[in-house]
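What you see is the complex with one protein chain gone and the rest in place.
Just so it is clear, A, B and C label the chains in written order, and each chain counts residues from 1 on its own.
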Amino acid sequence: MSDTAVHSQEPQLLEVSIGPQHPSTHGVFRMNVVLDGETIVKLKPVMGYLHRNHEQLAENMSYLASMPYTDRLDYICSMTNNFAYAMAVEKLAGIDVPERAQYIRVLMAELTRLINHTLLVGFLLNDLGAFFTPTLYAFREREKILDFFEATAGSRMMCNYFRFGGVKADLPAGGMEQVKEIVKNYSRFLDEFERLLTSNEILRSRCQNVGILSKELAVNASITGPILRASGVNYDIRKVDKYSIYDRFEFKVPLGKVGDVYDRYYVRILEMRESIKILQQLLKQMPEKGEILSAKGAAAAKSPRMWKPPAGDAYGRIESPKGELGFYLVSDGSPKPYRYHVRPPSFINITILEDMCLGQKVADAIVILGSVDIVLGEVDR
Amino acid sequence: MFGFGVLKGMSVTLWNFILSYVYPKKGITTVQYPEQKKEVEERFRNFPFLVYEGAPDNMRCVACDICSKECPPKCIYIIPEKDAQGRVQKKPATFDIDYAICMNCGICEEVCPFDAIFMDHEYELAEYERLSSLLYHKEDLLKPVEHFAKIRPTDYGRIEATRAAKGVKGRAQPVAGAPPKPAETQQSPPATS
Amino acid sequence: MDVLHNLARLGFFAATLVTLAAAVMVVTLRNIFHCALALILVLLGVAATYISLKAEFFAVIQILLYVGAIMTLVIFAIMLTSRIGDKTVLQNNRQGLMSFSLLALFNAFFIGSVIKTSWHLNPAAMTANVDAGVLGAAFMNEYVFPFEIISVVLIVALVGAIILGRSDQ
Partner (left out) sequence: METSESIFVVIKKAILGFFHGFLPDWTVVIISILISVTAIVIFGPVTMMFLTWLERKVVGRIQNRYGPNRAGIFGLLQPIADGVKMLTKEDIVPRAADKVTHFLAPVIVVIPALLVFSVLPFGRGMAAVNLNVGLLFFLAVSTMSTIAIFMGSWGSRNKFSLLGGMRAVAQMVSYEIPMVMSVVPVILVTGSLSMVSIVEAQLGGKWFVLTPWGFFGAIVFFLCGVAEVNRTPFDLPEGESEIIAGFHTEYSGMKFALFYMAEFMSAFAIAGLTATLFFGGWDGPLLPSWLWFLVKSYAMIFIMIWFRGTLPRFRIDQLMGFAWKLLLPFALLNIFVAALWQMLPAPKNLIVSGIAEAVILVIVFFASRKDSPKKRTYVFAD
C-alpha cells in the first residue's frame, strides 16, 4: 500500500479503492474511498498513473515539436490544446495571426467544444448507468465533426493542426459545406439529445442537489470552465480576455444557480447551443480567401529546430471546453523552451472532488467525477 | 408527474430503433469494417513513406537528416551512404522508421526540403510481433511518386508545381545544384542538435 | 401406485433427515454466515416436509416468509454487524456434555409422551382441502379479533423499530 492509501479507523467503515482499473474512472484514476454503508466519509484521489513527462519532454525539443504532444494532453479536444499552445508561443515571439486563420481557429475551437460537451454528457450518462445509448448517440454526431477534422487536419483525434501564426493548411475543397451541414444539423441533434435526457426524471433525481459546489469554494480552488459557471460565477475567458476574434461574436455565458451535477450537465448543453450560435455567425463572417499562415510563422514551421524566439516569458490561455487551459513558456533565446508549464483545467478541477463527494453515496461519487469532466491524459500529463 | 420525461426519452430510443429498420442509411452508423471500409480523406495521414521516381534507386531523399532531427519522438534513423573513399553521398544507406514509435504527427513531411517523405494512407498494419516487424527499413518505406499522386492528388499537384518552379526535376542530378529555397538559409544541419 | 406412495414417504424421510442434519450444522459450524445458510436449509427442509404432508400453502408461506424475508434479514444483519461474518466462532463450551445429557433426558421424556398419547384424529379434517380461500375467510370471520390483535402488535413493533433505528437524533 502506498502512503496515499486511506486507513480507516473505525471497524464499521469500509475502505474501498475505486480504480485504477474501474469501468468509470475515465482512465487510470484511483479514488480511495472510505464508506459508511454507502455514504462516503473520506475520499482521496490518486493520480499519476498516466504521467508521461510532458513538460520535461517539451523542454528538450523545439517549440513546434511539442505541438503534436499537446494533442495528447486532452485527447478529446486536441484542437483547443493546439490553440492554447500556439497562443502562448505567438505571445512569446510576437507573431501575428492572419484574419482567415483566426476564423479557422475559432471554428475548430468551437467544434471541439461541441465534441467535448456532447461526449461528456454521453459519458456522464454512462456513469449514471445508462447502457451506452447516449454515448453512442454522442459518438454518432462526433463522428461527423471528426470527419471534418480528418479532411482538414489529416487526423481525427491527434490533429496537430495549429502552427505558430496560423494553421497548417486551409480548409479543403468542400470543407465549408461540410461545416455548414454540421452546424445546421447539430441543434436538431441537441433537441433529440435533450428529449432523451433532460426531462428524464431518473436523470434529474440522480443529478439534482448532488455534489453541490459553492461559489466561494469554486473560486477559492481556482476552478474554471463549465463547472465554475454551473456554480454561478460569470467567468469565461472568451469574454474576459476576448482573445483571438471572440469579440466579434454575439454570445452569452449560461450560468447555473445551484452548482450541482444537473447544473453542470445543463450548462454544458446551453454552452453547446451558444457555440452553435458562434459558429453560425462565424460562417457568415468568414472571409472567402486569405492567408492562413503569417510569414514569421511559416519560417518557424519550416525549420522548427532552428527557430529561436526572443528571450522572455509568456502565458497563453484559452477557454478550453474543460476550463482555463494555459501554457506558460520561458525562453532563454534558444530553440528549446527553458521552462514549459501547462495549466491543465482537468487537473485543477479534480482537486475539489473530495469536497463535493463527502456525505454523498458511492454511486454519486462516480457521477460527480463524471460531471467534473476529466481526461487523464491532461490530469497526469 | 413522475414518468412523462421517461416516456419522452423512450420515444426517442424507439424512434431510433424503428429508423434503423425502415431507413438504415440514417438509422445505422456502423461501417462493417472488413467488408466495408471508410474512405479516408485526402489529407489523412498515418505513417511516413519515402518517395522515389522511376526506379527505387532513384529516391528523392538526400540523407540530410533534417526529418530525423525534427521528429518529435525521434523514430527516424538515417545513415548516409558512403563511397569507396568514405565520402558521404547524398543518399541514405539506412533509412529506418520505427512505426511503433511514430506518432503520425506529419512534421517530417512538413520540414523535408526535398519533398522526399510523405504521410501514407495505409492503416492496416497490425503485426503479431512489435519489435522487429514494426521497424520499417528503406526497402519497405520506398514507394513510387505515382502512389503519392494517387492518394493525395491535390498535394501532389501543388508540390510538383513548386518543384517545377524551382527547377528541381527528380533526382537525376544531385540536388546541390538547385537554387536554395527562401527558408533554406536556416536549414544547413548544425553540428549539434 | 404403491411405489409412488412409497416414494412420497421416502421424500418425507429425506426431507426430515436433511432438516435434522442441517439443524446440527447450525449449531456446530464455526462460521456464523455458514450457520445462517444451514438455517435456511433447515427451513427449506421443513417446507419440503409440509409439501410431503400435502400442505402446499404452508410450504409456500414458509419459504416466502422464513427463507425470503426473515433469513434474508438475518444474513443482512450478519453482514452489517462489524464484519461478524468474517470471524470464525467456536460454538461449544465446557457445559456441552451436561446440556447434551439434559436435552437427551428431556427428549426421551417428550418422545415417550408423544408416543403414549392417543391422538384424537378427525377424519374430516384429514381429507379437507384447506386452501387459501378457506384460511382467508376464517381469518376475516371467526378469528378476526386475534388477527387484528396481531396486526396491532406488528405495527407497534414497526414503530418501535423505527424509533430505535433513529439513533442519531
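Assume a residue touches a chain if its C-beta (ideal position, glycine included) is under 8 Å from a C-beta of that chain, and two chains touch if they have at least 3 such contacts.
Just so you know, these numbers come straight off a predicted model, no measurement behind them.
Asks: Using the whole complex, pick out the displayed chains that touch the missing one.
Replies: A, B, C
Asks: Touching the hidden chain in the complete assembly: which of A:111, A:255 or A:306 does that?
Replies: Touches the omitted chain: A:255.
Asks: Which listed residue (A:88, A:128 or A:318) would be found touching the missing chain in the intact complex?
Replies: A:128
Asks: Where does subunit A touch the missing chain, residue by residue?
Replies: 14-16, 22-24, 35, 38, 125-133, 136-137, 140, 196, 200-206, 208, 232, 234, 239, 252-258, 262-263, 266-267, 270, 361-364, 366
Asks: Suppose we count only contacts with the excluded chain; which residues of subunit C make the list?
Replies: Contact residues on subunit C toward the absent chain are 1-4, 31, 33-34, 37, 40, 56-57, 60-61, 63-64, 67-69, 71-73, 75-76, 79-80, 85, 131-133.
Asks: Contacts of subunit B with the missing chain: which residues?
Replies: Its contact residues with the unshown chain are 1-2, 6, 9-10, 12-14, 16-17, 20-21, 27-30, 32.
Going forward, only the chains that are shown with their structure count from here on.
Asks: Based only on mean CA positions, could you tell me how far subunit A sits from subunit B in angstrom?
Replies: Each chain's C-alpha centroid was found; their separation is 28 Å.
Asks: Can you check how far apart subunit A and subunit C are, centre to centre, with Cα atoms defining each centre and the answer in Å?
Replies: Going by mean C-alpha positions, subunit A sits 61 Å from subunit C.
Asks: Just curious, how far off is subunit C from subunit B if you go by their C-alpha centres, in Å?
Replies: A distance of 77 Å separates the two centres.
Asks: Considering only the defined contacts, which subunit B positions touch subunit A in the complex?
Replies: So the residues of subunit B in touch with subunit A come to 2-6, 8-9, 11-13, 16, 29, 40-45, 66, 69-72, 103-107, 110-111, 119, 154, 183, 186-187, 190, 193.
Asks: Along subunit A, where are the residues that touch subunit B in the complex?
Replies: Contact set of subunit A toward subunit B: 61-62, 64-69, 71-72, 133, 137, 140, 143, 147, 150-155, 158, 160, 168-169, 172-173, 192, 195-204, 298-299, 301-307.
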